[in-house]
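One structure follows; several queries about it will come next.
All protein chains but one are shown in place.
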Amino acid sequence: MNTLKKITKNQLFIPLAALLILAMFNLIMDPGFFKITLGQNNMGNYVLSGYLITILDSGSELAILAIGMTLVTAASGGQDISVGAVIAIGGSAMLRVLCGNDPKPAQLHAPIIVAFLVSCIVCMLFGAFNGTLVAYFKIQPMVATLIMYTAGRSIAAWINNNTLPVISPTASPSFAYFGGFIPGIPIPTPVFIAIICMIIIALVLKFTNLGLYTQSVGINESSSKLNGLNPQAIKLLSFVILGLCVAVAALIKVSRIQTINYSVIAKDIEMDAILAVALGGNALSGGKFNMPASIIGAYVIQFLTTTLYKFKVQSDALPAYKAVVVILLVVLSAPVVREYLSGLKKKIKAGGKEVA
Amino acid sequence: MIKYKGIISVILTELILCVILTTGCGSTPVVLDNSVSGEEDDGRIVIGFSQLGAESDWRSANSESMRSTFTGEKGYRLIFEDGQQKQSNQMTAIRTFIQQEVDYIVLAPVTETGWENVLEEARKAGIPVILMDRMVDVEDSELYVCHVGSDFELEGAKACEWLKAYVEKKEIDESNLHIANIQGTLGSTAQIGRTKGLSDAAKKYGWDLIAEVPGDFIQAKGREAMEQLLSEYEDINVVYCENDNEAMGAIEAIEAAGRHTGTDIENGDIMIISFDGVNEDALSLVRNKKISCIAECNPDLAPKIETVIKQLEKGETPQKLSYVDEELYSSEEDVLSINAGGREYKVTVLR
Partner (left out) sequence: MKNKLKNMTDTNLLLTITIIVFFLMYIGAIVFQGKGFLKPQTFFNILNANAALIITSVGMSIVMITGGIDISVGGVVALVSMSCAVYLDYHDGNVFTSILIALGIGILFGLVQGYLVAYLDIQPFIVSLAGMFFARGMTTIVNSAPFNVANEKFIALKETRIVVPGMGSVNKKGVYVNAYVEIGVIVALLVVLIFFFVLRWTKLGRNFYAVGGNKQSALMLGINVKRTKFISHMICSTLAGIGGYVYFLHVGSGSASHASGMEMNAIASSIIGGTMLTGGVGNIIGTFFGVLSLSTIQNIVSSAGFDQAWWTGITIAAMLCIFLVIQSVVMARKNK
């Protein structure tokens, strides 16, 4: 009984349980869901395909964003709703560097790594802008990032003068690798990128005080100040880190389609990222956080999305089903409901004893 | 309560100021309007252009056509408003044009219905409205001066006639055709016309039209629609995409699924038929034999509109409907001309 309690008390319980339920559901409805096949794609490479691979593949951006979002949530007690818009900016900046003024270049104007670094710097700058408003002007994160949410896609369109640059495979065959497959490797590249990001953040959390500092700022700003921390700098840092995550996600997103659509790219991804953090059982009001839980939360959302796609739910109707699941999850994890449930359990137990 | 006094007095003064301001200009509109109009634009013809969005390459080419035709050097001032795919935005734009008292309004409507009100306002303000590309569905056709655009149904018919001619030439059994239609933005003139072109042909020739799914003229949606189609129907061998962007998306999806696009449908190819053909990308797809046939939709409508405006300036009445000439591109040499709508059309073979 005690071990059971320990398990349910664990923060990883909810996202893992949700994952398990979804997996069970699919197993019952159609075991074919778990089939993974090795096939040849149009480039003649052997690649793995199957719903599970799709989940791992398309969940990558979300998982990467969830890392940054968790830190921001923990430090500032609020969320960044501009990540989707900043992805558009980062992607646009990257394409601008790669394509120059020519929307359909015959060859790249700069190496991909340079473009990626520029995009990183741009995204970190926008992160710093959000962070400054939050940390130094004391504006609530959601409101402060509302600015970039409104302007982001417009700025993205502005960077490329509203043209839609396309990187054709002839200009650079390797650009598509980041969102697709590297020849000879049957697993989609985004999976590797996500894993690298996870390893980095795990190392950072293990060997630096970032995690501790972020949490203490989130729990009590003034007391952490008294302990010699600089809460403002830490908040700013969390937004800059999120900016970096956004740049990585932008690289994958743009590489997937080798072009960009400012108004559609990464639409509503901020909502999913916040949801991932919440599903991971982290308090949206800041403070303590659990990184693995957030990342699993991201994959749960992707699992759900893919499951719904599989059942031929129209992409526009998808949010309605998502909403029902989200509400069920948050209601079940609400402290009030949990208390009530445990009270109920005790009652049943007591009742059982009386009968006996 | 004392501390409220200051603020209340501030609000009151502001409100009074507001009333004075609005009534003040309400009582003397005649003088103001007459003095301002004409002077500001030193005799230039001001054209308010409400473009519906920037969703496709066709649209961008069309906007470019307007910009390069109505230039300052030629004595025009073009006010460009992007409606971002929403009728309400376009209505707001037209109302803004009316406020600004432009000389002409050019409207490329996003949907066909619901325009009576705002067109009536334009008429009351004495501003002629020229429709471009898509049509509007109003009972009183006097609400607009004329419509300049493409005959979308004919485009659809041309594409279908090409397919008919091709399968006949190759002696492919027509009952083996399984056609899927990736439609454009539902309710738009192009979608209605092209869908009708296909469904008429399917009825006439007894083709198997297995599915119609919307793709909103967008590449990403085209890809999504195709992915869904491929997972649902195994036997698709012809995809009728209502514009090139959808076709590009569909090709991506088909290739990602490990299939090939082309004309050899008896051996597992999926044939792509598409519309627009405005840019090199789409045409090069024809050259690479990925798209089998494109019925052109000419985006260069602005010169025709300029003609209309010149006629109106002279006091003449322009033709109510004017269509632009359009071509047919193909990757195959087997069909060199087709007959649609009672006319012979040559097929331009791209190599």
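Going by the order they are written in, the chains are A and B; count residues from 1 in each one.
Going forward, contacts are C-beta pairs under 8 Å (C-beta built on N, C-alpha and C of every residue); 3 or more make two chains touch, one makes a residue touch a chain.
Only a predicted model underlies this, so the values are computations on that prediction, with no experimental measurement involved.
Every shown chain touched by the omitted chain in the complete complex is listed here: A, B. In the complete complex, the residue from B:44, B:95, B:196 or B:287 that touches the missing chain is B:95. Check B:56, B:85 or B:261 against the missing chain and you find that the one touching it is B:85. Taking the complete complex into account, B:113 is the one of B:71, B:113 or B:176 that touches the chain left out. Residue positions on chain A in contact with the hidden chain: 79, 133, 137-140, 142-144, 146-155, 157-158, 162, 271, 274-275, 278, 284-285, 314, 316-324, 326-327, 330-331, 334-337, in rising order. Where chain B meets the missing chain, the touching residues are 3-4, 6-7, 10-11, 14, 17-18, 22-23, 25-27, 29-30, 32-33, 36-37, 40, 54, 67, 77-82, 84-88, 91-93, 95-96, 99-101, 111, 113-114, 117, 124-127, 186-187, 214.
Everything below uses one rule, namely that only the chains that are shown with their structure count from here on.
Distance from the chain A centre to the chain B centre is 36 Å, each centre being the mean of its Cα atoms.
Partner chain B is touched in their complex by these residues of chain A: 39-42, 104, 162-163, 166, 257, 259, 261, 263-264, 312, 315.
Across the complex, chain A is touched by residues 54, 60, 84, 218-220, 224, 228, 232, 252, 255-256, 258, 260, 280-281 of chain B.
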